[in-house]
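Once you've had a glance at the structure underneath, I'll fire off some questions.
With one protein chain held back, the other chains of the complex are shown just where they sit.
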Amino acid sequence: MTSLKHHPLDQLLAFYRLMVTIREFELRAAGERKAGLVPGFLHACVGQEATAVGACAALNAEDVITSTHRGHGHLIAKGGDPRFMMAELAGKTSGYCGGKGGSLHLADFDLGVLGANGIVAGGIPMAVGAGLAFQMRREPRVALAFFGDGAVNEGAFHEAANLAGLWKLPVIFFCENNLYGEGTPQHKQAPIRDLSLRAAGYGFPGVIVDGNDVVAVYEITLDAVERARKGDGPTFIEAKTYRQRGHYEGDPMIYRTEEEMAYWRARDPILGFRKRLEEEMEVEPAALDAVDAEVKALLDEAVQFAIHSPAPRPEAALEGVYADDHGGRVF
Amino acid sequence: MTSLKHHPLDQLLAFYRLMVTIREFELRAAGERKAGLVPGFLHACVGQEATAVGACAALNAEDVITSTHRGHGHLIAKGGDPRFMMAELAGKTSGYCGGKGGSLHLADFDLGVLGANGIVAGGIPMAVGAGLAFQMRREPRVALAFFGDGAVNEGAFHEAANLAGLWKLPVIFFCENNLYGEGTPQHKQAPIRDLSLRAAGYGFPGVIVDGNDVVAVYEITLDAVERARKGDGPTFIEAKTYRQRGHYEGDPMIYRTEEEMAYWRARDPILGFRKRLEEEMEVEPAALDAVDAEVKALLDEAVQFAIHSPAPRPEAALEGVYADDHGGRVF
Amino acid sequence: MKREITFAQAINEAMAEEMRRDPSVFLMGEDVGVFGGVFGVSEGLLAEFGEERVRDTPISEAAIVGAGLGAALVGMRPIVEIMFADFVTVAMDQVVNQVAKARYMSGGKARVPLTIRIANGAPGAAAAQHSQSPEAWFMNVPGLKIAIPSTPADAKGLLKTAIRGDDPVLFFEHKMLYSRAGSAPEGEYLIPFGRAAVRREGEDATIIAIGGPVNAALSAAEQLARQSVSVEVIDPRTLVPLDLDALIASVRKTGRAVIVHEAHRRAGPGAEIAALLAEKAIDYLEAPILRVAAANVPIPYNPDLERFVLPTAEDIVEAVMKLIRYEI
Partner (left out) sequence: MKREITFAQAINEAMAEEMRRDPSVFLMGEDVGVFGGVFGVSEGLLAEFGEERVRDTPISEAAIVGAGLGAALVGMRPIVEIMFADFVTVAMDQVVNQVAKARYMSGGKARVPLTIRIANGAPGAAAAQHSQSPEAWFMNVPGLKIAIPSTPADAKGLLKTAIRGDDPVLFFEHKMLYSRAGSAPEGEYLIPFGRAAVRREGEDATIIAIGGPVNAALSAAEQLARQSVSVEVIDPRTLVPLDLDALIASVRKTGRAVIVHEAHRRAGPGAEIAALLAEKAIDYLEAPILRVAAANVPIPYNPDLERFVLPTAEDIVEAVMKLIRYEI
């Protein structure tokens, strides 16, 4: 386990706050889905907050990420505003995508979030393209692609990894191996347990990290970012983690055992980190409680913001398809 | 280098005959293309005869292969009749596909040749499916997929390899690494030189063989076949070889040097093997000359057969799309 | 005997019956086994047929479809499930270049008894990558057959025909139909391809409705009946082959045609049907051919926007009334 002492307390507290924000966002979103504010699919990343936060903490504001169907955490970690996120989930005009994208397509180009994605592995080539642009323009930026253990078996991952390895692009392949793709366990999706093994076939390093240890994730991503900025090319980071909730909200979860879930809940990335903050960094529980309370207030506000934001006019459905729609003649 | 002595002379002579047949077929086909008998694209495998012959010799008649755009050698090695092949190249009814497929789509299901393919890597999943059927039916058959070094960067290869590795299917991934995909050298297509490295990512062995040594190819494929039949799953065989002619007939070949070509011509699989037959097995040159002559006669006959076979009626174009075309209502 | 079952159950039953009947039939796809299919369509099949014949796969659509083809070529009758039609894009080469053409390219020798089940349509607030209806792309790919049932009975009868046939079939199942119940025969029941069903008879206009929106068409017809407009509703059931004769016969009778589907309007299945009518039935037409279909924009997430984009019963009523009122 990495030591917390090497890191400024401020930063550690920021990690904590972000992880709690993500957790709280997911729980609130799930609740609001039941309550009817959120109409669409939700894929919560509860249990995986450390990967999002650790990885994005290693990036600069100018760096970009591509995300997945389970992307709320990535966006929050990259600076996303829970208000605009919740409003998007509610399909409101004030949402990140004006209500047209929903959870699966959250994007904020200003924050360098090129988009969540409804297609497993669909966003990975995009990250490679961003990395290519950065390399061509001699910009010291990197692109980080988040994806799951299931995505590693899609052709798009493979082609993208090969291209990035070949051209030594500043791209980080960040795999959140949470042991399942929907209801199918990872071991029934690939014949290997350590997916980072595949990196060797693309000519770049593959490393494994405890995905529930936010500092470890941060440190290992920093290394990869440095490599990428130096022009040494991609790194495949495999973060071993676990999704604590269903694949989607409403998932009956018939495919896994209570023991397994309990095992992983005992390794919860937030509770564990909180404990370490208290023990290793001697943070007062009250200080952390205060953070929790602030986050709750933030999320209260986000929900209120979403509720009170206007719904789009139905005709807005016809806008935003093209930069130039030739006066509507393109429809 | 493997010793010839371990193999019956008959078999070695059969290898020789098949390799010469392939070479002769390619040269005649190229000639007939210039002469006008063959209208379509041709991708000759001159220089790669040892891979086709060595690999297919390790298979039984009931085993199946999938092939590529450079598939004449594979078909001949699996028992294809040069007459029906040449007739297909000429677009005649007596051709393997009745003139509808041409070089790119040669297939003979009776011989277990599931088809050449115009799509790079397109046939690999098919081989996996055949292997799946064999496994499900408890048949001791294997499926071997031929593909090139370029194909290894397509998503279809990756997905197919993962599936075969996962399900331990009786499939052999046979990569003919001839150093180029069209005009682009292998080292500009992937960051690794030994593509067999990728097998580890799919949980099965990857092995390398001198693809210009027919006996070595035969032996290594036999091992893979045995593994597959035992239920131990796939093997990735990477055969290092070289295509001596253009990517296609007519290729200006501006992308490679005369030195490189000369280097590989000096390692010609047929000339080398012939020399070894003469030296190690003490075969009389005259005996080999006789084989050459017989093959030439066979190819003369094949060309004549193609020339004198009837062309299809134009309306035949509308036949053979469906097993049941609902009295034509499906068009 | 008829009884009420859901569309999903009908599909389940068709698969189960065919798997019992023929050991070469098997199912593979993502989460079709333990999970029973994300829409519950394959529930119980794993228990009855075991892991070998009800196969959970990796997320590798190209490999799965290609493996289905390979297995079919050596004598199996695979059923491959594509969870959302949007994902067929990752298997597009296998469907278009391999599956569809294997037979023709081999000079008519290959037999490809492969059924690809594809869940299409908008399930509601699923946004642009989980709501598509790409049937028309495949109508443009000779070598495929396309079934698109709208009732449990048709789903059962057409799927059994698809599985037993020797040609590759894309079988589109609209997600909003899965939970709809309807009567469907027990046991052996096969519906031939290429026979449209007249869902309702009428005199004043023909609605040709495809897949999911057949129900909207029927409710539109109901509303129109109250306004004394008598509408015939025809469901082609298979797009390839298409029962053009039935469509022409109806248009000949009514003189007016509205085509309804959930695919985007531009170059959707309705384009082909309209073009065929404009070629073969123009003399019978007393008014323009109208299409009621998804607007030419990606499907938005917000349900109000989505409703605005998708075809509704009101849109159909309006289109029919436009034709009724039309004067040359």
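Per-chain numbering from 1; labels A, B and C assigned in written order.
By definition in this document, a residue touches a chain if its C-beta (ideal position, glycine included) is under 8 Å from a C-beta of that chain, and two chains touch if they have at least 3 such contacts.
Please read these numbers as outputs of a predicted model, since none were measured by experiment.
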| item | value |
| --- | --- |
| Partners of the unshown chain among those that are drawn | A, B, C |
| Of B:G131, B:G150, B:G211 or B:P269, the residue in touch with the unshown chain | B:G150 |
| Among C:F7, C:F26, C:F39 or C:W137, the residue in touch with the chain that has been omitted | C:W137 |
| Chain not shown: contacting residue from C:S219, C:N296 or C:T312 | C:N296 |
| From A:L4, A:L37 or A:I124, residue that would touch the chain that is not displayed | A:I124 |
| Absent chain, residues of subunit B that touch it | 39-41, 88, 91-92, 97, 99-102, 104-105, 117-122, 150-151, 153-156, 181-184, 188-190, 254-255, 311-312, 314-318, 321, 330-331 |
| Where the unshown chain meets subunit A, residue by residue | 64, 66, 95-101, 105, 107, 109, 114-115, 117-119, 122-134, 136, 143, 155-156, 159-160, 162-163, 166, 319-324, 326, 329-331 |
| Where the unshown chain meets subunit C, residue by residue | 62, 86-87, 89-90, 92-93, 95-97, 100-101, 104-105, 127-129, 134, 136-137, 139-143, 240, 263-264, 266-272, 274-275, 277-280, 282-283, 285, 287-291, 295-298, 300, 328 |
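Basically, only the chains that are shown with their structure count from here on.
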| item | value |
| --- | --- |
| Per Cα centroids, the chain farthest from subunit A | B |
| Inter-chain centre distance, subunit A versus subunit B - centres from mean C-alpha coordinates, in Å | 45 |
| Distance between the centres, which are taken as Cα means, of subunit C and subunit B, whole angstrom | 40 |
| Multi-chain contact residues (two or more partners), subunit A | 153-156, 188-190 |
| Touching two or more other chains - residue numbers and ranges from subunit C | 57-58, 60-62, 90 |
